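One protein chain omitted, others in place.
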Amino acid sequence: MRSLQREPALLLALLAVTALVLTFIVYPQLQVVLTPGPGGYVQFFQEGTWITPLRNSIQLTLLSTTTAVLLGFIYAYAMVYSNMRWKPFFRLVGILPLLSPPFVVAAAYTLLFGARGVISYGVFGQSPNIYGLNGVWGVQTIAFFPFAYQLIADALSRSDPRMEQAAHNLGAGSWRVFRTVTLPLSRPGLGAAILTTAIYILEDFGNPQLIGGTFYVLPTQAYSLISSFGEYTSAAAVSTILLLLALGLYLAKVRLDGGRSFVTISGRASSMPRPPVSAAVSRACFVACLALAGIILLVYGALLVSALTLRFPNNLQVTAEHFQYVLSGTNGDALRNTLVFSGVAAAFSAVFALFAGWLVQRGRWPGRGALDLLLILPAAIPGIFFGLGYLVAFNQKWLDFVDRGWLIIIAFVFWNIPVGYQAAVAGLRQIDRSIDEAATSLGASSLRGFRDVILPMLGGSLRVGFVTTFVRAVTTLSLVIFLFTPPTTVATIRIYQLVGDLNWGAATAYTVSDISMAIIALLIFALLARGRIALGAARA
Amino acid sequence: MPETAHVRVSHVTKRFGGVTAVDDVSFEVPKGSFATLLGPSGCGKTTTLRMIAGFYDPDLGDIEIAGHRVNNLPVHRRGTAMVFQDYALFPHMTVRDNVAYGLKVARVSGADRTKRVDETLAFVGLGGLGDRWPNQLSGGQQQRVAVARALVIEPQVLLLDEPLSNLDAKLREQLRVEMRILQRRLGMTFVYVTHDQEEALSLSDWIAVMNAGKVEQAGAPWEIYYHPRTAFLADFVGAVNLVPAKVTDLADGTATVSFGRHRAEVRRPEATLNTGQDVQLCVRPESFTIAPEGAATSGISLPGTIVRRAFLGDTMRYWVKVDDREWIVDQPDPGGSATLDGPVSLSLRPDRVHVIVE
Partner (left out) sequence: MTPELDRRRFLKLAGATAVIAACGGAPAASSPSPSTAASATASLAPKATGRISIYSALNESTNNQLFAAFTKATGVEVAALPLAAAGDLQTKITAEKNNPQADIFVGGSSEFHDPLGKQGLLEAYQSPNAKDVQAQFKEASGLWTGWYTGIFGFISNTDRLNKDIGGKKPATWDDLLDPVWKQRLILPDPIKTGGGYIFIATQIFRFGKDETKAMDFMKKLHPNILSYGATSPGVITSISNGEAAGAPNWSHDILTEKAKDPNRVDLTVPTDTGFEVGAVSIVKGTKNLLGAQAFVDWVLTKEAGDLNTKLSNRGSVRTDVAPAPGAPTLTSVKLVNYDRQWATDNKTRIQKLWQAAVGIQ
């Protein structure tokens, strides 16, 4: 604590961060949580409509997280460790599901694998019922394994090759090295990856909404309560349940970590390569990744075809009219808004998350644990409530002069803090404190040391934060539904409106444009960051 | 000799949870001296060093540097610089940038900076390696970069936390010498922490030996070596024979002690002594002359039998059984002559016997 008193700039920074967190994370959510009032909560819980969705949510989350993490792990291992070919291709394909706005991609699955699906019916003559638990499970696995892959790859790539070489040297085969050295050392990062994936799956609503059928989960229940019945109060109660669940997940994660720190980047530099992986393993990795990539490409191919044909899958006449419609007039504005809002928010969010992560991880001041929790919390809040909270909290007359675009940007920033923050924490855990200390010992204040030494070393975490925030901002619908105004419309809102109008051609054209734009933006970012997209890249 | 205390630690205590790591420690380090905190693992030496640096806050007591109380100063404003055990080089900066970092922070101009960095790199023998990356250097080179980085900013006090413990023996010896020369040339105050007593003895002007959070004894190396105040100290620093004895007679400046069948008149220590008191005799292995049985002896004569021996290069070490006790006896420069064996005769000068009263 005294260390804070001795560096007023640090104290000021800490207060600023805390103030921002309280203002933009806690305060809006309080608005939502307090809305039903005690009477409202009692009534809602007595009605008991939440029991089934709660049970379903838990079941679905367990299933989907397991498979998504498993696939993500295979993909991450293949990318980081194996020597398989075509890695840049797999890297790109691994991003695609991240860039999907809700609704439309789930619809693509229906088009391909549904009762009259092009593949299921057209090729195999089957009419599977893809609705329900199994359908959502499958869709979520594919949709979320890239998140898991990204975080796991980051954790794996940070493990010190020297440790692995040492084990290898002692006679351990690749598998044993991996199992007994790499895995345990990466535990904090893996734990964070699993937890984050689980929370995203828990609050996912687009996929269960479209494919869940009568398998109701909490987010779909909340969404329906609002959209179909205007019951804001009950919906707020559902949000509270979701919050509590996420809290539980967070506490589980803390237990899992055990608070241990596995320092593997010390000031003693090492230039050792990783121990070799057998060719058979590399080949197996290649096959697995190819299979996964194949499924993904199929889905996005369907989208593209739908965007380019009059009425997929019935009328396959090629046309450019959907794209023309999408890129014209105010529709083009929505695309531009998406790019600008998401880009700005991603930059802010990544840096803020990193700085907050450093403050919490490296500091020794009271209340750290609370701030840690608050910074993870937004991941647990469904976008629809996060946005709603912002509306209620900040739709005040005296704030009218602030352009609504900023409100959306700020919402993007703080809703996506958890990923950048987790990445920062995982990264920091693996940097020995003596590096910080060396900087201060040489005359740099704590903040200066952060900027000169820690920040550059956490390039990987920064990239993870930026890219994830960017893609989540580009694809979120629920967050912006209540915050947008006509001039600040974003692409996902337009897609939602078009889908509501049953204009699939335009909706898919919009989606394809949205995704393409995001990919181009990411490629530019990768070029600027010297050739490495954050997904699965090794450390700086 | 400049006697002003450059670093003063006064009644400093530090607790971690229920453990008292540093217990009411006080000492002063004169300006320009090479001071060492020596002790086994867990004795509190590193904790003390880190409190001087400012990484820990003392629970009690004061720390002064150059006459200013620094308790409330943050690390980066104390005028100290630290060399870490694992060097803590910044992996994303070249050697040159690593060394230049402190100067950059202090806003030293570019040209000036380059000059000083180049000078310091040459000083530590790394001239020409400025553009390498830390992971391209050997351990010894990395250590030198760490030292250069700390030196170049010309701190008031240089703090070193076991900087040589990760290096091999030969390199350690070589760097030890270099470090001593460096310190002498710069006239900078060094505070050095190590568990290696040989290192401490050879490098330091002044040593504080710590054990379980307390300073057992502080002073010049030979003081500690020849006149240790406790058995622990005697044993920790160098090989030693510790023999229980009884005081049989006291005189002005001398005391007569009896051990086993033998009796000797030795220098009387400063502590209070009473006749009949139990004491310990501290005898260094090199204090003996060893000769085959029957040879002429001088001083205290101890006949015994060689039980085993070890060749240490410049010394032959014997374990000699005298009565029911094994004594460690060193024979310097054994040469190529036949080693001794069997019954021998030991001569011990009485003035080399040090009495420990605890």
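The first chain written gets the first letter, and so on, giving A and B; residue counts start at 1 in each chain.
FYI, a contact is a pair of C-beta atoms (placed from the backbone, for glycine too) under 8 Å apart; a residue touches a chain by one contact, two chains touch by 3 or more.
This one's a predicted model, so the numbers in the text were calculated from it and none came from an experiment.
Asks: Of A:300, A:412 or A:482, which sits in contact with the chain we cannot see?
Replies: The missing chain is touched by A:482.
Asks: Taking the full complex into account, find the residue in A:93, A:293, A:339 or A:498 that is in contact with the omitted chain.
Replies: Touches the omitted chain: A:498.
Asks: List the subunit A residues touching the unshown chain?
Replies: 7-9, 12-13, 16, 20, 47-49, 52, 110-111, 114-116, 129, 131, 209-214, 216, 220-221, 223-232, 234-235, 311, 313-314, 330, 348, 351-352, 355, 388, 391-392, 395-397, 400-406, 409-410, 443, 445, 447-448, 450-451, 481-482, 484-489, 496-504
In this section, only the chains that are shown with their structure count from here on.
Asks: Can you tell me which positions in subunit B touch subunit A when the two form their complex?
Replies: For this pair, the touching residues of subunit B are 53, 55, 57, 72-77, 80-82, 84-92, 101-102, 105-106, 133-137, 139, 142, 146, 149-150, 153, 159, 166.
Asks: Name, in rising order, each residue of subunit A that touches subunit B in their complex.
Replies: These residues of subunit A touch subunit B: 2-3, 5-7, 265-271, 432, 434-435, 437-446, 448, 452-453, 456-457, 540.
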